[in-house]
Structures are given as C-alpha cells and as structure tokens.
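Okay, so here's the structure we're looking at.
Every protein chain except one is present and positioned as in the full complex.
This part shows subunit A:
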Amino acid sequence: METPLLPPEIQEAHRSFPGALAACADLDALLRLKGAFVGREASHAARLMELLKAAPKEHKRELGAAANALKTQWEEGLRERQAQLEEARKATAALANAWDPALPSPLPAQGALHPLNRLMDRLVDVFRPLGYHVEEGPEAETEEHNFDGLNIPEDHPARGSADTFYFKDSDGLLLRTHTSPVQVRVLKRIAEKGPDGLSALERNGGIRFLAPGRVYRKDEIDPTHSPMFHQVEGMLIGKGIGMHHLKGTLAYAMKALFGPGAEVRFRPSYFPFVEPGAEMDVRCPLCGGAGCRVCKGSGWVELLGAGLLHPNILTFAGIDPTVWSGFAFGMGVERTAMMVSQTPDLRLFFENDQRFLKTMGGLD
C-alpha cells in the first residue's frame, strides 16, 4: 500500500499505529487514539479525505485506494483492540467483586472449652446412652462422706494432714480427696428416704450415675502433681450385677472414647470400697501396644480403678447386698488427658496459656 502520494507524516503515523494500539492500556486511551486516526475532524483519516479532495485527477484513484486501505486497517485494529480491552475490563470487574474465601472472615474470634472440661463432658456423653445421669457434691466435705462411708479405716494414712486438706475453723470439714463421697451422698439419700428410697430404687431398677468434679490432695505442684485435679466417678446399682457388667460397660466406654479399636484388660487390685477390685488398662493409645515411653514399653497404660461395690457400702445405705449389687469406677481426668494428648507437664492445664488452650481445647 506504499505510495509516494501519501505525505510522510501519514506514513509515519501509520507505522506507529500498531505500537500506539498496543500501548492503549484502557478504553479511554483507545478512544483518544481512535479520535486521532479515524475521528471526524482533525484526524489522520480526515486529513486523507482533504488530500483526496485536493488531489489532481490522475492521482485520485491511487490515492483513494491507499487512503481506504489505511482507514480499513485502522478501524479493524481499533475494533479488535477495543474488544480486547472490554474483555479485560469485564475480567477486572469480576475480580473486584471476588473475595478469596481463604481470607480471614469477619466472624467473631473463637474461644475454646478447657480440655479437662471437654474430656469430662465427653465422658458424660459416652455414658448417657447407657442411662447414667450426673450427680454432684460439694468440694468441702465431711470425714463421714469422704472416708467413713467408703470403708476407709480410721487410721488410714490418707486421712492424715499430710495427704488431706482440712479446714481450720470448721470441725472435721475437709476438701474432698476424690469424687467418691458423691456415691456416699447418693446412697445416703436413698437410705434417708427409708422404704420410699428402696421402693424408688426398685421402681427404677437401680441407679446409675457419673460424678465428675474437682478434688484436692496435699501435693506440691510439679510436672505430675497438683493440689487440685479432676476425677470422674461412675456407679451402678442393680440386681445380679457382676464383674462381666463392669467389664462390658468400661469396654464400651473406652471404644466410644478412643475409637472402635480400643482394647482393655482388667487386673485384680484393691480399693477399700469395692470387692472384687480391679484396675483397667487400655492398649497404649500412642503406640498401639508396640511399646513406647508413655506405656513404659509394656503396651498397656493403667487408666482407672474399679470393682463391684463392697457389701458394706450398700449396707451403710440400708440396701440389702444379697438383693442388690453394683459396681463403681474412678478415673483421673488429668492423667488421661495428659496421656492421650502427650502433654508433657500437668501444670499446663492450670496455667491457661491461650496458645495451649487454642490447640488443646475446642468447641462442642
């Protein structure tokens, strides 16, 4: 399309056209370029029209063809670029309305339940379908509830002031050393109602409950001891209750707590308020039984103490041990939580560092 008839400034403009077109970053710039090349006035196309009008007749044909070709090229270029820019604008607009879902969302910060409370709540949930309800008692207890009613002899070392906190001016009041006094209170409640209590027991087919709560023992705080810790106690009274029921109940509970693969074993042991007594081990939840630091290589960790209710405990409440029988079990909450979570230091549970609570706690 080169023809010497075209003035050099038009030729120059045409050569610069592709570059100028590419340089248009948005539709405004493109509009300005369009004005300069194909606008009605003062554009290169307008100038070409003027030249064509003034050209001698013999040149008109050649110049006309050249001018048309240029104009068509410019218009096509502009149209193409405009389409591109419009596409780009749409994409930007879409982006402007988009929001990366990975960005933090404007919801209130989440807190967490304390891991010890969570574990206790979880245990309640595990036992709930088996018909257990929750019983609670005070932390400041009497010797009668904490020791006497549990068949613990009067000269038992646990009663000493080296092991148990006593209140100063409240004769005999102490901080309960286990959740077992709740058992005593429940049994006493039945006994105090006399025949009514027993007929209620009869009507209900027995009683079953969990007693979660805070307990105190006179230990200095260190990585494995604390003067306050938590226990969950469970008790069931019914007719014809034997060790197989204790075993079945706890095996079920451990599966619910640790997963269907949980394995338990029972060993004979001794607690004054049960007969027979047992300790329950679970297959080490960390190594699966292969042997590790937590289970000291044995593949098993001791999790709770249990047994059939000692007949004296039932007799104490006026319940005939030849008619009724039952079982009880007790679990240390911190010990279990530490073992399962591999928390290295008991004190972490009571320091309440947010970073610990964030990783260990959670919502229910």
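Methods note: a contact is a pair of C-beta atoms (placed from the backbone, for glycine too) under 8 Å apart; a residue touches a chain by one contact, two chains touch by 3 or more; residues count from 1.
The criterion applied here is as follows: contacts and distances are computed from a predicted model.
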Which of "Acetolactate synthase", "phenylalanine--tRNA ligase", "Ion-translocating oxidoreductase complex subunit C" or "CRISPR-associated endonuclease Cas1" matches, in UniProt, the chain that is not displayed: "phenylalanine--tRNA ligase"
Touching residue (missing chain; options A:Leu236, A:Leu257, A:Val282 or A:Val340): A:Leu236
Of A:Leu27, A:Val126, A:Ala191 or A:Met228, the one touching the omitted chain in the full complex: A:Met228
Absent-chain interface as seen on subunit A, which is shown: 103-114, 116-117, 121, 124, 128, 130-136, 138-140, 153, 155, 157, 160-161, 165-170, 173, 175, 203-206, 208-209, 214, 216, 218, 220-221, 226-228, 236, 238, 240-245, 247-249, 251-252, 265-270, 275-279, 308, 310-311, 325, 349-355, 357-358, 361, 363-364
